[in-house]
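Submitted below is the structure of interest, expressed as structure tokens.
Only a single protein chain was left out; the remaining protein chains are all shown in position.
Coming up: chain A.
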Amino acid sequence: MKVTVDEDKCCGAGQCVLLAPDVFDQREDDGIVVLLDAAPPEELHAAVREAAAVCPAAAIDVDENA
């Protein structure tokens, strides 16, 4: 799995961090997403898929085939 984020779309909601804190964080100053792990381990895949779905800015992309 390969995860990418679009900082320009991100609205700083932090919903991704609530669901997968090992994969996403937010910048202190403006709350924009920080990708901690672009190739997360299998046990986190379900949480990452849910974070991508819930992200209210549609800023997270998950490539399942990578």
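Everything that follows uses one rule, which is that a residue touches a chain if its C-beta (ideal position, glycine included) is under 8 Å from a C-beta of that chain, and two chains touch if they have at least 3 such contacts; residues count from 1.
In this section, contacts and distances are computed from a predicted model.
Student: Out of "ABC transporter", "Putative mRNA 3-end processing factor", "FAD-dependent oxidoreductase" or "Fe-S cluster assembly ATPase SufC", what name does the UniProt record list for the absent chain?
Tutor: UniProt lists the chain that is not shown as "FAD-dependent oxidoreductase".
Student: If the missing chain were put back, which residues of chain A would it touch?
Tutor: Given the touch definition above, chain A has residues 9, 11-15, 17-18, 26-28, 30-31, 49-50, 53-54, 56-58 touching the missing chain.
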